[in-house]
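For this view, one protein chain was removed and the others were kept in their places.
Up next is subunit A:
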């Protein structure tokens, strides 16, 4: 893989993770009300806009990435975002890292390394 491909891959994963975290913060904000007010509160929350901007950036980075990488390889490499999101979930949202989750994460990491080398 060239350094441009690696750069695009890493920035794609960073924006994906940032987007997911931002959506989580927006969705779980304690000031959110019920019903239609929920969507109004969401629209006023700056996290939702950080999330949407991240997704737009990710969308363009993904297109650039796919220009350079075969689709099957690209989709496999992108599954690494499962791991970054779980690690960030652990740190920011105190989500559990159970034994099964750790085994799953190690298997995916090993798989991504193999695909990256192919």
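In the analysis below, contacts are C-beta pairs under 8 Å (C-beta built on N, C-alpha and C of every residue); 3 or more make two chains touch, one makes a residue touch a chain; residues count from 1.
Convention: contacts and distances are computed from a predicted model.
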Hidden subunit of the complex - UniProt protein name among "EamA family transporter", "NADH-quinone oxidoreductase subunit H", "Menaquinol:cytochrome c reductase cytochrome c subunit" or "Formate dehydrogenase gamma subunit": "EamA family transporter"
Option from A:43, A:75 or A:92 whose C-beta touches the chain left out: A:75
Residue numbers in subunit A that touch the chain omitted from display: 60, 62-64, 66-68, 70-76, 79, 82, 96, 98, 100-101, 103-118
